[in-house]
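Removed: one protein chain of the complex. Kept in place: all other protein chains.
So, subunit A:
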Amino acid sequence: MADAEPIFTAVSSNAHHLYTSLQCIGFAPKATVQITSDGIRFSAEESRVVQGLVFLDKALFTSYTFNPPNTRNEEDQENNSYNPCFVVSLSALLETLKIFGVNDSSAPNAPNRATSVQPSNPATSSAFTTPALLLDRSCTLQYFQDGSPLSITLTETGVKTTCELTTYEADGGEMDIPLQRDAIIMKIIMRSAWLHNAVTELGATSPTALKISASAQEEPFLALSGSGGPFSESTVEFSVEQGSSTNAAPQPYHKVLADDGTSRARAKRAKLAPTVTETFLVSPPSSMGSRITQSYRFALIQKATRAMAAANKVSIRGDRQGVLSLQFMIDFDNGATGNVRPGGGSICSAVTFVDFRFVPLLDEEDGEGVGNLLE
């Protein structure tokens, strides 16, 4: 087996990036893995109502080789491409990655900027870690052939750990929760820490539902409230800072959304927007009035807490049917590790995106258009 060229080999000098990204979707015990020529996609889901997805771009790795075999199955003919897809134990994968650097003296997750509001990224480097010592480390992911285990090899000084994760066949029903990109009615970009703080705050009263309420015309422009718990209802409102909106006459602000949700964030700042948001676009369809409100199971939203804590930014999107997408951006490049990466690896910013999608709770009164979502 070792003689043959493996289908897939990827080497990373920093398993911590992989760990940080993957633990965001660690809410499920198993994950579906798909290997493509651009990167690896890990997805986890629960009961088809919440889905978490991590795409590890090949730029995150120091070397990335994908050799699709020439022998093709009939099933692969539709795209003429072969992308191995299988299920592995996510908890085992995470536990294995944790072995890497297990005897580092400093806790890797200790916040390195104590004064900052933002729960900082797991420190890629700080005054107490010496990146030079990390040079002789590597983490290799390998997949030899169809049906073989996914092997993870961690090499450190004197120790080599090999973990072979049994790969299970993906059950064909794996399906993404559909987000209608052409029917996005809400798009909010802000620092992920704000969302994390809000959800943590609301979680204190253990509510059953989270209601997101957004309006471009009247205050509160953005409010998250938790309800249905044993205690009273609580609400977090993202307010407008006093100074910035003193003499700005309230004027309705509308903008047609671009269907690709990418970096048009800094284009223009809406006047009627909470201070914390970088982008605040709310355009409800006329049937809804000026305010969008949608409820989600709080326990499901909480599954994204780890991603909220690890990420720098979050893009909150909602479509006409109420499907909520939280797209998190984790930027690994605020440490110095990238600069000393051996072999002249990419110094360009290493960014990972973690996507969460949630199916809304049906409102008894106006459930129109949502009921057929999963059919």
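In this section, contacts are C-beta pairs under 8 Å (C-beta built on N, C-alpha and C of every residue); 3 or more make two chains touch, one makes a residue touch a chain; residues count from 1.
The definition used in the following text is that contacts and distances are computed from a predicted model.
Chemist: Given the choices "Checkpoint protein", "AFG2 AAA ATPase homolog B", "Ribonuclease H2 subunit B" or "tRNA (adenine(58)-N(1))-methyltransferase non-catalytic subunit TRM6", state the protein name listed in UniProt for the chain not shown.
Modeler: "Checkpoint protein"
Chemist: Looking at A:D38, A:E95 or A:E218, which residue reaches the missing chain?
Modeler: A:E95
Chemist: In the full complex, which of A:N67, A:N83, A:Q145 or A:T166 touches the chain missing from this view?
Modeler: A:T166
Chemist: Residue by residue, what part of subunit A touches the chain that was omitted?
Modeler: For subunit A, the residues touching the absent chain are 29, 88-89, 91-92, 95-96, 98-99, 102-103, 149, 158-166.
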